[in-house]
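Report on one structure; see the data block that follows.
Of the protein chains in this complex, all but one are displayed in their positions.
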Amino acid sequence: MTLPLLDVQDFSLEFRTRSGTVRALQNVNLRIAKGEIVGLVGESGSGKSVLSYAMLGISDAAAKVTGGRAMFGAQDLLTLDEKTLADLRGREISMIFQSPRTALNPIRPVGLQIEDVLRRHAVAARGRTGPDAGLGLRERAIQALREVAIADPERRWAAYPFEMSGGMCQRVMIAIALACRPSLLIADEPTTGLDVTTQAAVMDLITGLARERGMATLFITHDLGLAADYCDRIVVMHAGHAVEAAPTKALFAAPRHPYTARLMSSTPNAGSTLASLEPVPGNLPDLRRDDLPACRFSERCQRVTDTCRKAPPVLSPDDSHAVACWHPLMEAAGV
Amino acid sequence: MSETTKHIKHVLSENPVTLVAAALFAFFVLVAIFGPWLAPYDPLASDTVTALKPPSLQHWFGTDALGRDILSRTLVATRLDLGIAVSAVVLSFAIGISLGLAAGYFGGWWDIGVIRLADTIMAFPLFVLAMGIVAALGNTVGNIVLATAIINLPFYVRVARAETNVRRSAGFIEAARLSGNSDLRILAVHLFPNILPPAMVQVSLNMGWAILNAAGLSFIGLGVRPPTPEWGILVAEGAQFIVSGEWWVSFFPGAVLMLAVFSFNLLGDALRDIFDPRKRT
Partner (left out) sequence: MSEQALLRVERLSKRYPVTGKRGALLHAVADVSLHIGAGESLGLVGESGCGKSTLVRLLARLIDATEGRILFDGQDLAAVPAQRFARTPQRGAIQMVFQDPTDSLNPRFTARDTIREPCLLLAGMDAQAANRRVDEVAEQVGLPLALLSRFPHQLSGGQKARVGIARALAPRPRLLILDEPTAALDVSVQAVVLQLLDRLRRELKLATLFVSHDLNVVRLLTDRVAVMYLGKIVEMGPSSAVFSEPAHPYTQALVSAIPGHGPRIRLDGEVQSPIDPPPQVCRFASRCPVVHDRCRREAPALQGPAEQVAACHFAAWPVKAAA
């Protein structure tokens, strides 16, 4: 079996706050193969963004890793020093964020912002051989703008973020992230807040470029439907646990974790009626509690037994359709 | 313990500097209130025999040219200085915040008018303005308070205007209009309490500045006049003796003045932390 590009093993993280310790992530397993597009789906509070920030070493100051490894190739990202991480960011692993306007420097032309990344990772020098050989920084920046389907890239090089629409700013952010051809892109809710048609265009762009370059993508979202349309595999998170991981088709054909099933049934789609929507009962448990049940979905689950509360269910990453549940749903739908 | 008290306690304990600032501030307030009773000597009693004596056990801060105890004079001056500063700041705050709220909320001519007023005021150096007011209205403490209040007006106007601008189109303001609020009520009930935190920080910084203003004006003879003890006057009285070696006449009042301004500035940081909702978990 080939080594996965990113292999997160047994990862746990907590936040020390004034009102207690928030056990934000617990024993999370996640694997991304080279060139694979993985969707990380969960609601707010599930820990999906926290996980990706921790990978890149940009967590909040109050965050503390309490266990596990994050193997990127042969290196454990969690043990790297800041300098090595800084070299890695942008060059091997890139990230794009939710609000493009706040991620761009408002007083710097977008073309220069792309060049900044190129310059930081000395890519112009690297580009002496290969397809971009001979191109200066400016040409490479214009090329990057062209690749994200921005019309008239030579002129847009000098544009400021405020002169561009939300969708265009998002494209610029993608151009910056992909300028150095990273092998892994983490996209944190890149289309939330965008119109439906713009959303589709941006997702087409990201996945198109990913396929073209064999770039792996971790696509973080709360929109299960969106993940279904674009991802090869989906990992579902709930309250800091990875509860299910499966290829997209298999997941939708037969979700095995009760939470996944409920998530699907509470999302309106073409065929549903109001009455058919089944929301997830209860609320997210408070992650500061000391008496959290072993399976954090216990208090919201109708299949709960004592085992669920005492013994943590484990998601075994070797299974193709993995689930962390003592009483997973079987073939037929239904809770 | 209420959440607010818990939060305040946390802010104070998080940064030792904040605790120091709070303690100093409390100290000055106490001295202002109890000054006359704390003073070991009558601040106005002169005794030429003990003139210009250096600091000693009987006179901790030494004595001045007329034999008056500098410690007593400095302690008693606290009340006047703080009084001038507080009055000026309160006046500034009330007028400045109101003008800024109106400018930020109504825009248009209100905005233009208020900004022009603030610009005009900012163009005047304090001393020129104070001298102008004194020349026109007379050399009294009240007019010094007025001059200091006017000079500080633009700060409050700008803070209020900026914060109001940001919040003017917030959802809850629109919702307030839907709930039947008139413009005036929105300004008073919805906007004002929400812009208070940043304005409070401004208040603390201004207090330090206002104390300096009052001392500076007294130094050049405007407003408070001898023999009334006031820090600026005390420093002025001692200025001529520095060269001849009687350093303590200016030094101690000056040091206390500096400490007061310092503690108010530090307090500004603490106030900001206390009022900043993002600092709460």
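Note that the chains take the letters A and B in the order they are written out, and that residue 1 is the start of every chain.
FYI, contacts are C-beta pairs under 8 Å (C-beta built on N, C-alpha and C of every residue); 3 or more make two chains touch, one makes a residue touch a chain.
Note that the structure is predicted; figures quoted are calculated from it, not measured.
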Partner chains on view for the chain not depicted: A, B
Hidden partner chain, touching residue among A:N105, A:N269 or A:T305: A:N269
Residue among B:A175, B:I220 or B:A239 touching the omitted chain: B:A175
Full-complex contact with the absent chain, from A:G20, A:G35, A:P109 or A:G166: A:G166
In chain A, positions touching the absent partner: 43-44, 166, 195-201, 204, 222-226, 228-229, 262-263, 266-270, 272-274, 277-280, 283
Those residues of chain B which, in the complete complex, touch the missing chain: 170-172, 174-183, 190, 193-194, 277, 280
